[in-house]
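Only a single protein chain was left out; the remaining protein chains are all shown in position.
What follows is chain A.
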Amino acid sequence: MLSFILRRLMQTLPVLFGVSLLVFSLLHLIPGDPAVLIAGENAPKEQIANIHERLGLNDPLPIQYWNYMWNIIQGDLGTSFRTGRPVIEEIASRFPITFQLSVYSTIFSIFLGLIAGVIAATYKNSFIDTSIMVIALFGLSLPNFWLGLMLIQWFAIGQTPWLPFSTSWFSPSGWGSFQQMVLPVITLGTAGAAMIARMTRSSMLDVLNEDYIQTARAKGLSERKVIYRHALRSAIIPVITVIGIQFGFLLGGSVVTEQVFAINGLGRLLMNSITNRDFPVVQGIVLVISFTFVIVHLIVDILYHVFNKRMKMNG
C-alpha cells in the first residue's frame, strides 16, 4: 500500500516538471517582448531596458527557469501586471469560490447520476432505461454556455412562454446566496451527472451478472436490498474515477460558466487576465490548475486502489 502511494507520487513528478516547463515557456512563446507588454508600445527605450533588468530577461533561459522555479517553491508566483498585487493573493481570493462551485456541482452530479444510472440498470432495455440514457446523452452533448443561458432565461429572468406563471426563481449572476448558486451548479453538474449515470449503468450491469448477486437473491433478500446493498457497493468503484476526474476538471475553474453567471472565480480571473495580457496571473493560474488536477488524480488513484484491492484479490 505504502509502496503504491510512493510509486504513484514519483510518477507525478515528471508531470509536474513538464507542466512548470510549459508554463514558464508561455511568456517566451508568445510573440513580442514581455517588457513592451508591461510598459506599453510607446515606452522609452530606457524603461524597457530597465524592465528587462528587473525581470531578469537578459539572463540565459535555464537561469531564468531556475529562478522562476525557486520563486515558486517559496510561494512567489510573481506580480500581476495590472493590479501590482502578488499573483498568489489574486488566486487565493478567487479559489474558494471556484472550490465551492466545484464541490456543489460534483455533489449534484453524483446524486443525480447515481440514481439515474441505478434505475436505468435495474430496468435494463426498458422504456425507462432508454429514456434515461437518451436524456443523459443530451446532458453530455449540451454546451455549457447554452444550458447556462437557457437556465437564466427560463428560471432567472422568467421568460418561459410555455408556462403560465412567472419562473424568475433564481438569480442570474454572482455567487453566495442559494438563489445565486442553483443555476450555475446545475449548469456545471449536468454533464457530470450524465457521465456518472452512463458509467453507473454499465458498471451495474456488469455487477448484476456476478455470482454473488445470485447468492444475495438466493438468501431471500428483497430486490431493493440486492441492488443497493450488494450490486451498487461494487458497481460504484469504477464510478469513483469518473467522479474524481470530473471534480479535478471543475476545480480548474469553469471559464465559460463563470463568465455566463458572472461569478468571480478562478475561471473568470483567467479569462480577464488573458484579455488584459496579464501574463504572470495567467501563468500562475495555469500552474495552480495543473497542480490541483494532478493532486486530485493522485487522490482518486489511491482511493480506487484502496476500494479495488479486495475486489482484485478475490478474483
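A few notes on this one:
Keep in mind that, in the parts below, a contact is a pair of C-beta atoms (placed from the backbone, for glycine too) under 8 Å apart; a residue touches a chain by one contact, two chains touch by 3 or more; residues count from 1.
Convention: contacts and distances are computed from a predicted model.
This complex has a chain not shown, and the name its UniProt record holds, of "histidine kinase", "RNA polymerase sigma-70 factor", "Response regulatory domain-containing protein" or "ABC transporter ATP-binding protein", is "ABC transporter ATP-binding protein". Across A:20, A:79, A:234 or A:292, the single residue that touches the chain missing here is A:234. Touch with the chain omitted from the figure is made, among A:48, A:69 or A:221, by A:221.
Counting over the whole complex, chain A has residues 210-212, 214-222, 230, 233-234, 310-311, 313-315 touching the chain that is not drawn.
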